[in-house]
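As structure tokens, the structure follows; a few thoughts come after it.
All protein chains of the complex are present and in place, except for one that has been dropped.
Chain nomenclature is as follows: A and B, assigned in order of appearance, with residue numbering initiated at 1 for each chain independently.
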Amino acid sequence: MTHFQRYRFTPWLLMAPQLIIVGVFFFWPALQAVEQAFYVEDAFGLSRQFAGLANFIAVLQEPDYYQALGTTVVFSLSVALGAMAIALLLAVQADRVLKGANAYKTLLIWPYAVAPAVAGVLWLFLFDPTLGLVSAALKALGIDWNHNLDGGQALLLVILASIWKQMSYNFVFFLAGLQAIPKSLLEAAAIDGAGPWRRFWTVTFPLLSPTSFFLLVMNSVYAFFETFGTIDTVTGGGPGGATTTLVYKVYQDGFIGQDLGASAAQSVLLMILVGLLTLIQFRFVERRVQY
Amino acid sequence: MRYQRPGLDLASHLLLAVGCGLFFLPVWLAFTASTHSMSDLYANVAPLWVGDAGLSNYARLIHDPVGGLGTDVLRLLANSMVMALGIAVGKIAISLLAAYAIVFFRFPLRRLCFWLIFITLMLPVEVRILPTYEVVADLHLLDSYPGLILPLIASATATFLLRQFYLTIPPELVEAARIDGAGPWRFLRDILLPLSKTNIAALFVIMFIYGWNQYLWPLLITTNADYLTVVVSLKRLLTTGDALVPWQDVTATAMLAMGPPVLVILLMQRYFVKGLVETEK
Partner (left out) sequence: MATLQLSALQKRYANGFVALHGVDLAVEDGELIVIVGPSGCGKSTLLRTLAGLESITSGELTINERRVNELEPAERDIAMVFQNYALYPHMSVFDNMAYGLKNRGVPKDDIRRRVNATAELLDLGALLDRRPRQLSGGQRQRVAMGRAIVREPQVFLFDEPLSNLDAKLRVQMRLEIRRLQKRLKVTSVYVTHDQTEAMTLADRLVVMNAGRVEQCGTPMALYERPATRFVAGFIGSPAMNFLPVTVHGERLRLPDGGELALATGLESGSELTLGVRPEHLVALDEGDATTDAGAVIRATVEMIEPLGADTLAYARMEGLDELLVVRLHGEHAAGEGSVLRLWLSPERCHLFGDDDRRIEAHHATPVTGARG
């Protein structure tokens, strides 16, 4: 027993601030979301009625919901894989050069600190149809860029902005993961006659898999939630819902459309989805601890 | 291991340089745009080099109420600073205490408390915005600093990271302190806090950036320009209806919005990397 015994009151005093804040601002709203999901409210919010699963059924029968789901999947996968691939490519180079790895880290780390909404603004400016530099270059190549009209281009733009912001996070982890790989392993592989390319795919990459998996989860969570600011500044979910993700739809239906039941039902569905993601991560982390 | 050929090294440097350049490009172009007048900007495509309207642009934004916002950018920055500091300091403070109780005390319902706090890791504020909004409205906290800060403190990331660190502290250290006559509060002040300095610094960087960059929550609960944050203001600057977007203002505000968190991460990079990599993994 290395703990402070005989203090009955102190631990509660220590826990109290966090418990109160979590209780009021997390559990109370979360439970309300669950409750709300089972009720329908009239347009003025004056009366409400138990509706069972009606809200869920309505949400799940709505074509828009599936469009948002599809957008979310495409968006999240593109962001996660794109940000990880670029980060890995650069991290491998930085790990290889030895000299200057830390300087490169400094030069690449700062986008992490840029707000998603600001990242959105920066990329919006690059692709602005009238004065954006990239859109002008594209026009010269014969590509007509206007993300305000073209849903595919809009999605691509938010993906690019989101990748740009998330890359540095992945870079830090990949570089740390690479630097933690014992050099003797790579030397052994070199002695066994494996070239640099082969060494990477047969030794480095498998050893990085825990980091990669962790990052996949973190990037998915990022793409789900934190990119809200990017989407809202760049496209506002449009055009025609082409960039409306599940989280954006919760906001749209709840705050713009004032459909509380539908929004709450979507919240609950999201909670379940995220809960599953987290569970996978926890199970994975647990397994890794035993290595 | 020096097994590579020098040519490969050069290629790596080249690739990294191009990467750094590409990542810097959007910021550079936004910066140059922020130093031009609106008429300059719309005369051509975005300029690659700095213009001569930089000082006047920034001075105007800082001193005068910005069109459509009803307040100046200095006020927005101040609001963002209050929110970011409030979230960082508040979260670290309550997490320090809660993690301390969980690791160093044994009390009934300890496991339940642990799970109650850690379940919050699973659901970010974005998932429960509507009901949270209602709770905050019921508490009359809309358009207020506590309303901006408190709901974003209600998560366990910092508690989790501090707990992980506390668990690495050798139990004998607690025992030695007890024999030396230190009770729980003395142990916290004399031993635990000094030992956690690096971790607290790392958490501060992460939480400050997290707080500064919040978007959805401040967007929802601030209707009064006095509590608007700089990150949220960008969308309003962009929403001009049929008029031309005042890009020189938008980019200048974006520059100012990036400044503090980027400065924090560059100055405290060592702690940030340590905190991020060592605790999250």
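The criterion applied here is as follows: contacts are C-beta pairs under 8 Å (C-beta built on N, C-alpha and C of every residue); 3 or more make two chains touch, one makes a residue touch a chain.
Keep in mind it's a predicted model, so treat the numbers as computed, not measured.
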item: Contacting the left-out chain in the complete assembly, out of B:64, B:180 or B:226; value: B:180
item: Positions on chain B where the hidden chain makes contact; value: 170, 172-173, 175-182, 186, 190-191, 194-195
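By definition in this document, only the chains that are shown with their structure count from here on.
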item: Separation of mean Cα positions, chain B and chain A [Å, integer]; value: 16
item: In the complex with chain B, residue positions of chain A that touch it; value: 1-5, 7-8, 10-12, 14-15, 17-19, 21-30, 32-33, 36, 86, 89-90, 93-94, 96-97, 100, 104-118, 121-126, 128, 130-133, 136, 164, 167-169, 172-173, 176, 183, 186-187, 190, 196, 211, 214, 218, 221, 224-225, 228-229, 232-233, 247, 250-251, 254-255, 260, 263-264, 267, 270-271, 274-275, 278
item: Residues on chain B engaged by chain A in the complex (per definition of touch); value: 1, 3-4, 8-9, 12-13, 15-16, 19-20, 23-27, 29-30, 33, 41-42, 44-46, 48, 93-95, 97-98, 100-102, 104-107, 110, 113, 116-117, 120-124, 126-132, 134-136, 139, 150-151, 153-156, 159, 171-172, 174-175, 178, 183-185, 187, 209, 212-213, 215-216, 219-220, 231-232, 234-235, 238, 245, 247, 250-251, 254, 257-258, 261-262, 264-266, 269, 272-273, 276-277, 280-281
